[in-house]
Every structure is written in C-alpha cells, then in structure tokens.
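In this view, the complex is presented without one of its protein chains, the others remaining in place.
Which chain is which? They are A, B and C, in the order written, and residues in each are numbered from 1.
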C-alpha cells in the first residue's frame, strides 16, 4: 500500500516518516513540505542519513496529491491547514489519518470556541476520533480518522474506562500533566530556547488549554454524561514524554481491585497499554521511543481519592506511533507492525 | 557572631556553608563532618576553591561543640541525628536552627507515624516551626528553631493565608509538586544516576510522603481546623527547584481579587515572596539560586476552582537560604543579609 | 538461530537485548544475570514491558550454557569475567561475540599493562578484533570475535583509512572525545549522580585511558608502523553519544579531496558510515538510537592540519548495535537486519 505524509517538517512528522520508512507493509511514496520541496529527506532530517531510500520532499499540492496513486495520507499539519487538505483528498477517495486537531472534536461549537472557525465542517460526518484501545466498533469504515492529541491520550487511556464503569466521581477530577518540550513542536520562539527551558519546570496554559475540548468531549462520551475537569499542563526540562497524574474521588464502594479489573477488561491483550503492579509509578524514561502507555493506580484511604498515573512518549503514542497503529488496525496489518523495536 | 554548621556534606549543607561564608555579619567558625574531618572545605566542596577562608572540616563531637564559644549552630543532618545534637547543645545555652525534620512536627504521634521514634521528645516544648513569613509572633524567643522542608515551603506560602482567610475549601485540596533531583540529597543510589533521571518525569512517594505530616499540621493551624490534602510529589529532570500546583475549590463568593488581597496582606513588604501578575505562572528557572518564592493564582469559572502555583529553589528558600533568613530575623540582621546576589 | 546474552544488566546489555528481541532472524533464547536470575526481563528493563516475550533472566552458569543448544553468545560482561565464560563456551563449539575488552588487544603485554593479568591468554589465537567496516578478510572464520569499544569506534572509522593511505602524519595526532554518561556503565558512584553530572563538562582519564591500548594497536596495524596519540576523553552532560574531534597534520600534498576519496573507497556501500558534506559536522543528536557513524573532515590551510570529526551512539555503534552488525555479517544475514528503525 502506498502512503504519503503531508507536512513532515515538524517533530511528529519526522517521527512519522521514520516509522513509515521502517514499516514492513507500506511504501512511503510522498513526503511533502512547502518549505523543503526538492531536498532529500535526510538533509532536513539528519537522523535519516543513509536510511531515506533516496526520497525527496515534494511540494504540497492538494490537487496533484488527490490525482495521484497514493491510498492513504497522514496529515501532520497545523490545525486549519489539515482541513484544507482533507477537503481535496476525500472526494478523490483517499483515506486520511489526521494528526491535527481539526476533526478531533465532534461538536462544532466547542471546536470553534477553542480553535476558531472550522475550515471544513461539512467533513465532520465522515470523521471519527480514534484512540485505538477505546474506539467504538465500526470506526474502520470512516475515511477520515482523527488521531488523538498527546495529553488526551495520556488522560483518556487510564480514566475513560473508570468513568464508563462508574468507579470514579465525575466531579473534582484534577489532572496535572508534565510534558517534554517537543510537545510545543518545532516552534522557533525564545520561550523554547535551550537556555530558557533547561532547569525550568512551570505550569502553562492553565484553564484554557486547547486539548480540554477534546478531553472533556471524550470523557463525556465514556461517562455517558458531561464531565468537566481541572487540567493543569506543565513544561518539564526534557525532550520527550508526558507524565500525567490524575486525582479523582472514588465512587462509593470502589476499590483499587475494581480499578485494575476495569483496566484489564479494557486492555488485556492490547500490546500498547501496560498496567503496572501496585506501588509502581510510570516513568517517561521507560516509554520514550515506544508506542506504549504505562498506567498505574493507588487508593488513598485518607482522602478517599484514587491517584492515577500514566506515561507516554508524546511523539509516538501521543502522535505518530498512534497514527501508525491506527493504520495497522484500519488496513488489517498486525497492530504492532513497524512499532516494536 | 560565631556560627557553626553541623553535617555539611550534603547539598543543603554545601549551600548553607556558601551563604554563611559570604554573610556580612557572622563568622563561620566550625563546619563539621565525621566523614571529611581534617580536609579543607574546598576539597570536598570544589565550588569554594579560593573562597573557603582556609577552613577545614572538624569532627562532629557534640560535647566539644557545646563547650565551645560558638553562639548558633545549624543542623544539616538526617532526622534522628539532629535530635541527638540538639540534646547536647541546648543545655549549654546554644541556639540551634535545625534543617532536619526532627522538630518540625509538634504532635509526637504524627512524628512517630511518619519518622519512627523521636530521639529527643523532651525538647519539643523548646522548639518552634518557623516559616518566616508565616510564623506567629514571639518565635524569636525559642532556642530551637525548626526550618521548614522544601515541599512544605512551596505549599504553605501560597495556601496558608487563603485557609486562614477562609477563601478556599478545606476539602478536595490537590497538590502536585515537581522537584529537582537534588531534593533527594546526595544519595548514592541507582535511582539517582544521571542516566536514570535525565529525560525522566515520574510521580513517587504517593499517599505517604513524609512531608505530609508537616504540611497538614501547619495547614490545620492556619485553617483553625484539621486539613487533609492529596499530595502528589514528582521528580523532574533538573538539578534544583520545586514547582507546585495547587487545585482547590473556591469558598462561596471568593474571588481572584480576594486571593490577591489576602496575599498582599500577608506578604507586602516581605522581600522573599513575590506575587505574580495575572496570567503569569512561576518558573523554577527564575528562582534558582535565590531565596525567593514566586506565587500566582488563577480562578476557573468552569470548575469553581482556584489553581495556585509557586516556585522555589529547594536548596535555598526550601532549606539553607531560609535557615539564614531565620537567623537574620532572630538576631536582628537585615532580613536579606547575605541572601541577595 | 538461537542466541544468548550473558550479563545483560548493564546499559549495553539492555540495548543488546532490545535489538535481539526485534531481530528478524534470530531467537533470543537465554539472557543471564546472576543478580536478577528468575525475574522477567521487563521487571529489570522496564522499557521492555509488553515486549519481552515472557523471557526471564537465568543464572550465569558457564557449564550449563556450554551444554545447551544455543549457537551464539554475546558477552556483555566486565573484562576478566568475559574471558572466564569464553573459556567454557569455545571448547563446546559455541560462537562468541565479546563486548568486553578481554580479546580486543592482541599484544598480551599491552593488555596486561592496561587491564592487569589476562584470564584466558590461550584463547587469543582464536580471537579477532572486528570493526566491521575495517576488518581484514577472513575474520568470519574465527569463533571468538572481540567487538570494539565505543571511543575506538569513533576514532578508528575516520582515522584508520587515512593512515593506511598515508594522507596524514603519524605524529602530533590529538584526539578529543566527548562521551555521554552512559559510557561509564551503570556504575552506582557519587560521580555519576544526576546532580553531579548535569551542567558538567570535564576531561577525565587523561594520559592513561584503557581504550588507548586498543586504539593505538589498531592504528598501528592500519598505518603499518607504531602510532602514538594524545587521547583526551571528556564527560558531557548527556545520556548517550560520543563526539570525537581529531587534529592531525596533513601529509605532504594531501588534500581534503584525497581524504574524502579515501573514505569513499573504504565506506561506499557501507550502510553505517556516512560521510558528511563539506562544512557539516557530526552531531551526536543525529546518531542517537542508530548504528550509524557520521564522519566529516576540514583542512586548515593556516595550520596545515586536518580537523576530523565523528559522532556515534556509544551504546549502539559503540557497543551493542555493532555486535549485532558483526553477527549479521558473520552468519549471512543482511548487514542492516534488526538495525534500522
């Protein structure tokens, strides 16, 4: 199967290209970048020296791509730009996996509130939000798949099953996440200079982080009722990784064993979610470079809360690895194809 | 005035020695270390090369120190060991500022639960817990001062005034703190190797961190009633600094302006607590090497919570700088003496 | 083919296990560790959670391993210990790839001088030092292969062809290398604590680093005459990677083009050595996680020197990846099998 990556100059685009070049069942046939058109991949992504199979960046022309013979496109573009490409590709019968936020939020009003006007609202009915381990049956038939964001992946995997099974309160949910700097993308801004970020831990985007729109919509779907959370994102002085810590009151009678049971029902047999033993906590260092989410839980008898922790690599399970996992499931490849190393 | 540092081989002892060597009003007359007795300070603390005034480590003999002419001792020892020294020094009329946990908790049962048997419970009446900006009047008359821990300092400074003024709920308080690795002390353990900690963010000590004993006792004093919190400490890949994020429901009618007003009443004119402007959040990088705590607050109309953030240098305002600040106030030196650079 | 890893508790053993688990043509049948015998791999190497194929560490019993059905053993042991295992395995017809220093130095006197008494000198005739891109024909017939050290790999790849072709002086060769902290192995020592190493760059092991024995013996072989170099190793505050900078006087008439020609003759078609374009310099960040060595050269008309630079991942091309590359070539697998991702 022929695949293409549109907009590969960012960090997640770079990881996506590396994963697809090493994938046993697909041929990476086009990698686009307006900025780098004509250059060999390895000139822009030096980590690929000797491994880019001679590929060069091509220009990002939606019409030309729609007319070509590529079956599946990954959109690694800023929100807004992704919608524009989807608009050109879907009518041509192309399949699309979008890593941007454009089709993650089903409710248009919510999208508009957090991201501004939507550039292709008419496509929303063809789109599905797919966190593979949690997606409802039937998603494979949709031509446009929205891959989840990094923070949402780290929050939904541990929390959604517990809300679905009624084991935790829907109120007083407090989520604190700590992200590596690559989460900000390749943004050339003083705030992301090495000297500014090293030895620096800080909260940012309090109250209004855009991922809230996606997190709360999904939690609401799994809870069967609206869920409002406190989401406190932080920057940590590391390259990759998200560590998330969720504090939530236990539902009456809910036990730690019940939490673990809920997770086992949801994730047993799924290669990319690992439930840690009691007393262990996830560590971003152990998931870096993998498509895995490690999750753990503790019950605090003093407070009546569960403290739930998770760790992922924001660029892999939080973005490009998950997009490849979606492709694998969508097209009948082994779920782990190209994702174990 | 002559001062001594007992147990200066740890990170906070090292910072304490540097601060005292540069202090305009005191003479550092003794620095003890069983392990390093006889060595020049700068041989063990290379950062002091050319600045150690020829001082050498001396052995840690409580009786000899009690018999000497030093007026004030700083105890930079593990808990338990500190009590033993206090027992020898206080009867000799020495003043003591203890950086360990031994005299931070007034309730003996609580201390025992978190730290095990107390080695000098008979001294508790002579001891006072002193976070300078929050300590009740009259503490200067006590011969034995317990300097607060690092996490407690980052939590009590922003939260205590709000509980005292009834602006926040005493329930559903969730505290997440992110600490640099020096918070673990100079512990030679695989878990603290460079390769293990870099690129690693993780929660640890959930439910049972020892600082809980001190944090909740102090919050209870300021609230006038018992307070139980969820405290989630984390390790961040940095050398120094603590970033703390507190989520707490607003009391009925409490506003952001009321929070800021409470802080101004508590901290206006205090050089080492800075209230940030709306929209700013504290950054550990901006307090590293200073004795300052930066604090900020935001009100979330969606959740009804306040999100309160703070940052300190765990080795300075969280330990040694604060101990020097206590000395300055206790002995009538300018509060900032030796603490501005 | 069945392979085993003996002594997998260090950083290079960990990387080796990960590479072999993902290798398409071999079955990892035994992973030994005296310390961890009985534990699942992923309990000791959390990065392998969900990917360890249920393997557990087994005890390190040379006799039992010699009697078993494993064809090839990788020794990831300290020097000395490796020789002991080789002594048991070779007589049983096992093939051995040794990552330790025990069989890297052909001259026994040199080995003794740098490492102390050799525990299995009688095996030296069965051993060959194999840096795949530089090894002389016929090495595949030797049962005991010594894989090169990390510093030597970063130095020999760029320098050996130039000495062989007479393009550089054999005198006044100055090598400065900067290594990530993992190069010291999982050594639980105060010097390797996070707080000690971060923000720290320093020279160490000047004049007498053990790798000198191996580097100079190999350079002498390629030059056809003895070569003595100045080797200045340094520690850099990073996890992985070696950046090496070699300053060497140009031989009379030697040009930059001649250098590049020599490298092309040596490395064209070799997937794991990349020659950078003029003006570029290797960056450890671009080789981390790969088995690649990037090399570059510049000619300084002012000084008459060539300045030659290289970068590798010390745990991959500098250790475990290279060992897998050796296996691939030795047993007829594609050179890149299991080494591209």
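As a working rule, a residue touches a chain if its C-beta (ideal position, glycine included) is under 8 Å from a C-beta of that chain, and two chains touch if they have at least 3 such contacts.
Please read these numbers as outputs of a predicted model, since none were measured by experiment.
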Identified contact with the non-displayed chain, of A:114, A:139, A:192 or A:331: A:192
Among C:59, C:107, C:199 or C:257, residue touching the chain not depicted: C:199
Residue of C:83, C:96, C:163 or C:229 in touch with the missing chain, whole complex considered: C:229
Touching the absent chain when the full complex is considered, from B:231, B:272 or B:333: B:272
Chain B residues that touch the omitted chain in the full complex: 18, 22, 46-47, 49-51, 271-272, 274, 283, 286-290, 292, 294, 340-341
In chain C, positions touching the absent partner: 172, 174, 176, 178, 180, 196-204, 206-207, 228-230, 232, 234, 236-243, 245, 247, 249, 281-285, 288, 298, 300, 302-303, 305, 307, 309, 311
Contact footprint on chain A, counting only the chain that is left out: 11, 181-182, 186-190, 192-199, 237-239
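By definition in this document, only the chains that are shown with their structure count from here on.
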Most distant chain from chain B, judged by the mean position of its C-alpha atoms: C
Copies chain C and chain B - interface residue numbers shared by over half, same or different: same
Innermost chain by mean C-alpha position: A
Distance from the mean Cα position of chain B to that of chain A, given in whole angstrom: 39
Intercentroid distance (Cα basis), chain C paired with chain B, Å: 47
Chain B: positions in contact with at least two other chains: 196-199, 237-239
